[in-house]
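With one protein chain withheld, the remaining protein chains of the complex are depicted in position.
On to chain A.
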């Protein structure tokens, strides 16, 4: 018994080390006072200072934020509606259609979106096309989260609201929306993190011109892995981590509270 526990513990530790060592290295080297990612010389905030003076990088960050905010907002609205529809209408093909883009290889989605924008919509590639593309793959995530929350709830609550005099719209505003809100916010945060670090689909749908953060970082390391890249990566990581923690807290935390009652 003890032996198995130890082995399990060891295996788990190895997995976590494997997962986090590369990330830790990036963070550590972002504070290294040397141009080379070789040995530790001394602590500095220089790379962060340089980063905030890099106009191209700041523009890329701004663009990425615009895309992530717009795409997650759109995906949240559409995904919430999809989640509600999947829960209410119980048509087998609906959830499949909403969730399929999640499982689809990104490169496939990238190519098909590119063709769709160019050949069907005749759209000039840029921020708008990226926002639409990101919305597409985020909708499914929001729908899954919202639907999962609805499945954990007693449907007679919504009937009770109608029964006691609420119109369908009042029922949605006063009962449904407040109850699914944690899932909606979790979905929004999830979408934001997915959108802001997406590379493949962004690469296909960005066209030329506007710099986008993940692609900008890639371009920089093609020349050399500078500590500046480590610095932006660290900030990026921090943002993503905070959002994921909030999303996780919101959804599972409140779901557990519900089970208790």
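Criterion: a contact is a pair of C-beta atoms (placed from the backbone, for glycine too) under 8 Å apart; a residue touches a chain by one contact, two chains touch by 3 or more; residues count from 1.
By definition in this document, contacts and distances are computed from a predicted model.
In the listed set "Formate dehydrogenase subunit alpha", "D-alanyl carrier protein", "Spermidine/putrescine import ATP-binding protein PotA" or "NADH-quinone oxidoreductase subunit F", the entry agreeing with the UniProt name of the missing subunit chain is "Spermidine/putrescine import ATP-binding protein PotA". When the missing chain is restored to the complex, the residue among A:62, A:88, A:162 or A:249 that touches it is A:162. Here the missing chain is touched by one residue of A:81, A:179 or A:244, and it is A:179. From the options A:34, A:124 or A:170, the residue with contact to the chain not on display is A:170. Against the chain not shown here, chain A presents residues 154, 156-157, 159-167, 170, 175, 178-179, 257-258, 260-261.
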